[in-house]
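All protein chains but one are shown in place.
So that you can tell them apart, the chains are marked A, B and C in the order they are listed, and the count of residues begins at 1 in each.
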Amino acid sequence: MLDKDGIARRIAQEIQNNYYVNLGIGIPTLVANHIPKHIQVCFQSENGLLGMGPYPKEEDVDPDLINAGKQTITMIPGASVFDSAMSFGMIHSQKIDLTILGAMEVSENGDIANWKIPGKMVKGMGGAMDLVASAKNIIVAMQHVNKAGESKLLPICDLPLTGIRCVKKIVTELAVLSILPEGGFKLLERAPGVSIETIKKATLGKLIIEGEIPEMAFD
Amino acid sequence: MLDKDGIARRIAQEIQNNYYVNLGIGIPTLVANHIPKHIQVCFQSENGLLGMGPYPKEEDVDPDLINAGKQTITMIPGASVFDSAMSFGMIHSQKIDLTILGAMEVSENGDIANWKIPGKMVKGMGGAMDLVASAKNIIVAMQHVNKAGESKLLPICDLPLTGIRCVKKIVTELAVLSILPEGGFKLLERAPGVSIETIKKATLGKLIIEGEIPEMAFD
Amino acid sequence: MINKQVSSAEEAINDIQDGDTIMLGGFGLCGIPENCIAALVKKGVKNLTCISNNAGVDDFGIGLMLHQKQVKKMISSYVGENEEFERQLLNGELEVELIPQGTLAFRCMAAGYGMPAIFTPAGIGTEVAIGKEIRNFNGKDYLLEKAFEANFAIVKAWKGDTDGNLVFKATARNFNTVMAMAGKITIAEVEELVEPGVLDPNQIHTPGIYVHRIFQGKQYEKRIEKKTTSV
Partner (left out) sequence: MINKQVSSAEEAINDIQDGDTIMLGGFGLCGIPENCIAALVKKGVKNLTCISNNAGVDDFGIGLMLHQKQVKKMISSYVGENEEFERQLLNGELEVELIPQGTLAFRCMAAGYGMPAIFTPAGIGTEVAIGKEIRNFNGKDYLLEKAFEANFAIVKAWKGDTDGNLVFKATARNFNTVMAMAGKITIAEVEELVEPGVLDPNQIHTPGIYVHRIFQGKQYEKRIEKKTTSV
């Protein structure tokens, strides 16, 4: 079973050379810490930046330089700044190779719910609906079950949707799963020490298990 | 009767303080030479410039700095450069206060034809269709009759249209006329020494003459 | 050229009336028009519809206007971080229309480009699509979203000149450029106001034609919402 940083570490393996990547708030933000040195990658922040670097040193903090999570950040050499329209323009025109974001629920046909819980204060969808409506490749980073112990991998989402038929892959503390074009969570890898039985119990949607399921490999 | 420069001089009187103005090729270009010193005005060139200045001195010619007529030009202090999309964006969103352009024909309801003569080589509409479709205020600078002596102020245009119901005013070598919302060329001013009879003969469309028609006044 | 300079925030916002629709630039607290917000609070204008990506925090940004109950409706992509906002919303004192962030940007851009509406895939299959026209192009569904109409856009730039040309710094650009293009009247406050000709014409983010009033702001606090550092 992985901790949050382990999920981020596993997702980092999905990032290929020359990828432009948008990282959501939470676990996805941690992915940036695990990119192998030999991989060329560029992080986009949808408030208007390509080439987002690490958090600044105390003396370099600039209130005019933040990411979409409103955290102070830095720019790396080759960075560029643009306005919100161009930012979502590059998202909608699929210039971003990979989008990594969190979710409350994912359905077996790739629907995602991550912005609203009816009856609770609604904070808004921010850029999430744009990202999931446009991304070529979406990986969800989340816990396999919610705090009440209920599966977040469902036949259909209960919560209001953020987007439909868009999630390609899910990485949780238990497993890596892809979503098949015809529907269903196909189990690809188990987290270290996690049994298939554990994954079955935690997955309410249609789980597809074919052949030997390897454990995740970390360098 | 006015020469081309006279037409330009008369049109310059239409330019009010704080106007953003787009000048077409030909007579309209000459208008810039006749702006009174006390008037603040900014010329837009639709290839992507606000703050177009006069032609450069020989030693200041820059191939990267041209106007929409492809002439080498200069920028004045406060100028800004932008791309073609933003340029037509500001045209379409009616940020340009006045558009001055030439025409082959204008109809009494304000239609304009200025881009195509069937049977002759067609060079294209360039930015003219965008300008006439969007401008708040369009003044046409042209000769009252064509080379064959036929009126260019018509009941309806014979030539393929550039835009419809858009021209507000016409300045020719003979007269200044406005186009009424209900249709018709309303005679406002006569060129120096030109009789109403001459204007009547040169105008095929509905000409409206009410009261005394003054001669154009120049300082 | 055409001088747009006014003397103060008070003068710049003087004709904003009760019931107006105003756009306010900024993302979170980054790049917000602090001086104009302070002047609006002082003026006490009410029943405003505010188009802004966020609603500030309790004691800064648009939060200051919420505190004075000057806002009738917020059109935003993300609110929260704001208890007074939540209280007014749950009490029914405040209306909120939440829209995708890209839709917010494109509806501003549409206004600035004279486009009456645009197509976006954001919100397809969600409650955002309810009641909206859906159209399929090349096998993909899009929502038709209308251009915003705002009486005023209020933006904050880094540098500006008296002709209204604006330059923004880093991610404080965000919605400021598209809103500047979209307002019927656009008001710009800048950290540094210079004479025409000082700014490089090649490097202007917002040409002066979009800006109707400009002034040099003062005492920028530039509050940081989430200070994160590394060693």
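The criterion applied here is as follows: a residue touches a chain if its C-beta (ideal position, glycine included) is under 8 Å from a C-beta of that chain, and two chains touch if they have at least 3 such contacts.
Small disclaimer: the values here were computed from a predicted structure and weren't measured.
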Identified contact with the non-displayed chain, of C:17, C:47 or C:203: C:203
Given B:1, B:35 or B:133, the one touching the chain that is not displayed: B:133
Full-complex contact with the absent chain, from B:22, B:87, B:137 or B:203: B:87
Which of A:29, A:44 or A:203 contacts the chain that the document leaves out: A:44
Option from A:89, A:155 or A:184 whose C-beta touches the chain left out: A:89
For chain A, the residues touching the chain missing from this view: 18, 20, 40-42, 44, 50-51, 75-82, 85-86, 88-96, 134
In chain C, positions touching the absent partner: 106, 113-121, 137-138, 140, 142, 146, 167-170, 173, 201-203
Touch list for chain B against the chain that is not drawn: 45-49, 54-58, 61-73, 75, 81-85, 87-88, 91-92, 111, 121-130, 133-134, 160-165
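The rule we apply is simple: only the chains that are shown with their structure count from here on.
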Chain closest to the assembly centre - both centres taken as Cα means: C
Rounded Å distance between chain A and chain C, as computed from the means of their C-alpha atoms: 29
Euclidean distance of C-alpha centroids - chain B vs chain C, Å: 36
Rounded Å distance between chain A and chain B, as computed from the means of their C-alpha atoms: 56
Shared-contact residues (touching 2 or more other chains) in chain A: none
Residues of chain C whose C-beta touches two or more other chains: none
